[in-house]
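With one protein chain held back, the other chains of the complex are shown just where they sit.
To keep things simple, chains are lettered A, B and C as they appear, and every chain counts its residues starting from 1.
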Amino acid sequence: MRNVRIESGAFDPHALTSNLAKSCPEAGGIASFLGAVRAGGGVQALELSHYEPLTMAGMELLADDAFARFDLMGLSMVHRVGHMVPGDPIVCVAAASRHRRDAIATIDFCMDHLKSAAWFWKRELREGSWHWIEPRAQDYSDKDRWEK
Amino acid sequence: MRNVRIESGAFDPHALTSNLAKSCPEAGGIASFLGAVRAGGGVQALELSHYEPLTMAGMELLADDAFARFDLMGLSMVHRVGHMVPGDPIVCVAAASRHRRDAIATIDFCMDHLKSAAWFWKRELREGSWHWIEPRAQDYSDKDRWEK
Amino acid sequence: MAVTILFLGPLRDLAGEETREVPAPLDWAGLLDAAGPLVAEQLASERVNVACGGKVLSDKHGLNAQDGDEVALLPPVSGG
Partner (left out) sequence: MAVTILFLGPLRDLAGEETREVPAPLDWAGLLDAAGPLVAEQLASERVNVACGGKVLSDKHGLNAQDGDEVALLPPVSGG
């Protein structure tokens, strides 16, 4: 199973992971990561934009790369775009594999790339004004761990 | 939120992760790992036993260690004992943190220890006879990665 | 026909609009001129990419957009 999507409306990350698990009965391990808009940090809203001709193609290449690097039975990768509020899911990556470490490494790998190397732009509404967010220095170094 | 449990009956790992996410609205990331009895590999049933006076105390110490090592907002760790069949969840670890890498490292850390350093014994029914399972050499080396 | 320049992410704020139509053909010098000084300054950075016709250019200075092409200006990304 392979499920790569950009969603412009709300999605249920737990259903996504549950469906992946159901569709991969021969997997011994399912790892998932859910990124959500944090509450309590002063962010009133978050907006994600993308450039459709590049974004989907980039996510498909990232999925190809994950299947090539890790021993995977299934992969779901869903990223929101549009307007979100605290608590809303932004991204969910779920991976199914025979042994646990491939599934865990896959969500780590995919998130590092979605964070700083996929065609998304993110801004936050704080105290009534919008601020563009750039990846932290650590997000770039996290991604660079995977370079061969 | 901290939720460490041994279950003698079926449990819903997706509800566990979903509840952790709900209870940690200030977390930016929720990672989870679900280990299940693999279908299709010739295993008809799996039985996990434990030694209660040690097992719960050991899991609580593991949770303490995870909270000490990683920047965590919440942790759920549930391990089944008893008789299971293919498809049944065996273990679920879910972690909530401000930044993604703490949550992902936590599920990796906890699983490495539950696999080869917690007080459980596992046997599989294959072709009508029971076989005790010992950790693979890699399970031991995976755990040793975390030693300081 | 014309070339459409598309401003992504923070470049949209600098440009003051989402898209701008300019006459074809459009090369690098023409793009810097058409994008305005604030965006042109950003385009100087290696971290800002340019896509033409849905492909990221490996050498943005070699831009050669024709009638009907969309030229997307891509600042540093942040997802997740």
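General remarks:
The rule we apply is simple: contacts are C-beta pairs under 8 Å (C-beta built on N, C-alpha and C of every residue); 3 or more make two chains touch, one makes a residue touch a chain.
The structure presented is a predicted model; accordingly, all values stated were derived computationally and were not measured.
For the chain that does not appear, the touching partners among the shown chains are B.
Mapped onto chain B, the interface with the missing chain covers residues 35, 48-49, 51, 53-54, 79, 90-91, 111, 114-123, 132-135, 139.
FYI, only the chains that are shown with their structure count from here on.
Put simply, the C-alpha centre of chain A and that of chain B have 23 angstrom between them.
Once the centre of each chain is set as its mean CA position, chain B and chain C turn out to be 49 Å apart. Rounded to whole angstrom units, the spacing between the C-alpha centres of chain A and chain C is 27. Counting only residues that touch two or more partner chains, chain C has 80.
Each of the following residues of chain B touches two or more other chains: 100.
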